[in-house]
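For reference, the structure I am asking about is given below.
Only a single protein chain was left out; the remaining protein chains are all shown in position.
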Amino acid sequence: MSITIANKSAPFAHGVSSVRKTMFLVLLALTPATLFNLYLFGWPAIMLFTVTVAACLIVEAGCLSLAGKPVMATLADCSALLTGWLLAMSLPPWAPWWLGVIGAVFAIAMAKHSFGGLGQNVFNPAMVGRTVLLISFPVAMTTWIVPYPLFSAGAPGFIDALAITFGGQMPDAVSSASALGHIKTELSRHIPVIQSMADVPGLTDMLLGYRAGSMGETSAILILAGGLFLMYKRIISWHIPLSVMGGLFVMASIFHLVDPAKFASGTFHLVSGATFLGAFFIATDYVTSPVTRTGQLIFGVGCGVLIWLIRTFAGYPEGVAFAVLLMNALTPIIDQYTRPRAFGRNRKGEPLPLEKRP
Amino acid sequence: MWIAIGSLTVMGIVLGALLGVAAKFLAVKENPLEEELKELLPGSQCGQCGYVGCSQYAAALAKGEASVTLCTPGGKATIEALAKKLGVTADTSEHEEKLPEHAFIVEDLCIGCTRCIRECSTDAIMGANKLMHTIIVDACHGCAKCVKVCPTDAIVMVPVKVTLRNWHWPKPNIEQTHAEHQAGHAH
Partner (left out) sequence: MKLFPIRGGIHPDYRKELTSDKAIAALPMPATLYIPLQQHIGAPAEVLVKEGDMVKKGQMIARNQGTVSASQHAPTSGRIRAVAEVTAPHPSGLPQSTIILESDGKDEWAELPEPITDPFAADAHTINERVSQSGIVGMGGAAFPSAIKLNLGEQKKLDILLLNGAECEPYLTCDDRVMREYPDAIVDGARIMAHALGTPRVIIAIEQNKPQAIEIMTKAASAFPGVEVIGVPVQYPMGSERHLVQAITGRETPARKLTADLGVVVHNVSTARAVHDAVRFGRPLVARVVTVSGGAIREPKNVLTPIGASITDLVGFCGGFAVRPESVVNGGPMMGQPLPGLDAPVVKGTSGILALTAGEINDNPTSACIRCGSCITVCPCGLSPVDMSAFIRKDKLEVAAKLGVMDCFSCGSCSYVCPSHIPLVHYFNYAKGVLNDLERERQKNERIKTLAEVRTIRIEKATEAKRAALAARKPAADSAAPGNAGEPKATTEEKANA
């Protein structure tokens, strides 16, 4: 009696993890911060978010069908949804709709599918999308607004929001600088950091997210909560987030001690900009970060140091995207040099010497 | 401008000449390669590659005139060794279709003429005049020279049998498993 075809080798037991479940948990971890930010920035943010995510899904579907891969089955892995989500979170909340669409094309078609699709891309798609937009449309990408929570006084209604997102009519009065941008501008006007720090929101506001910035930049505390949830679920390990934040904090703190007038403190760097989003959700992207623990530590510290360098010395006030992309480029080589030592062999792969026994 | 063109031309000629001279005087002797390649071949001179013997094939390989996939008895191991030595990538896809074979003597047809015994370069055939011959499978590498000389067509080439000892898992076919799974869902 033939029961089955023995065409598969062992094991005949598999864990419950799947790509879809992994992506789903990441989305779940992002949800509180996202909801809070959508509330904070109102209808225009909701519209931009929807447009960006939808654009990513449509571009993904198009690329898949062009490549002759199963469209629905692959869309169901939620990876394009996550890319769109992260891209939307890195945009100014009141940005025009086409920014999200162009970003989606670059993120999904250029950064992901031209490399061969999921798992094959070298660079983080969402960050490629953001970076292309930042370089091509610097003004639109740095027009921040102060929060106008949904249904609060002065917040745009649904119709106003349509005008902002799809009509390109940005009200003048609302724009504001992000904290990092503010300090950078002031520094260029020779106003020391200590003085300009007085104008930026306090630490509590920064943590809670009641400040100007992209959706992922505000509300550090909710992002942190999401990150801790992912660690608890063992989707990510502590290695990358801690080393990113550690690298950034140590660099910033050392220079702050040396010259507080020129360099912002480590704590300020940690809570401002997209540090938390970058450390927990961007740098930890499986595909583009190293696979071994040692490699992840190197990668994280590299990201942290680069973030600080770019924020401090480069032309842009925020450096998370650039830092992550630069370290993405190094990932293959980090992986090659941090392979674990095989059992019974030394690092070079030669058998261990037989120890003399007592 | 003429000065620029002129000086570049002169430089080109001088450097080119220098390279030419260097190529002539510092040339690496290529003969050792031929020897090394010959070492990698089975050495049974079966001629299935289309050359007279292993040395001639090795010479052709060294000159880059022959493909590394021609040695049938050597099998995949030889192809890979040759490809590695020559630093080329071997296209083994065509070769894989031809599974390893060994000779087999159909006992009823054998008249015991010993011609095959004389032909066999690895002494893989046992037997004596007027007596039935048999192949020692372990020593036969499938060159098929004996098949050609047999007057009664009593020798045939048969594929090496798959047994519990040499069976191994085939390469997993992901696409296939995917399709199967979907088919499974359909009903």
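Letters A and B mark the chains as written, and numbering starts fresh at 1 in each.
Definition applied: contacts are C-beta pairs under 8 Å (C-beta built on N, C-alpha and C of every residue); 3 or more make two chains touch, one makes a residue touch a chain.
Predicted, not measured: the structure shown is a model, and the values here were computed from it.
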{"item": "Listed residues A:Gly68, A:Gly315 or A:Gly349, member touching the removed chain", "value": "A:Gly349"}
{"item": "Touching residue (missing chain; options B:Lys24, B:Lys130 or B:His168)", "value": "B:His168"}
{"item": "Residues of chain A in contact with the chain not shown", "value": "1-6, 8-19, 21-22, 74, 77, 79, 117-120, 286-287, 290-293, 335, 339-345, 349, 351-355, 357"}
{"item": "Interface residues of chain B (partner: the chain not displayed)", "value": "42-45, 73-78, 80-81, 84, 100, 121-124, 138-139, 141, 162-164, 166-172, 174, 177-178, 181-182"}
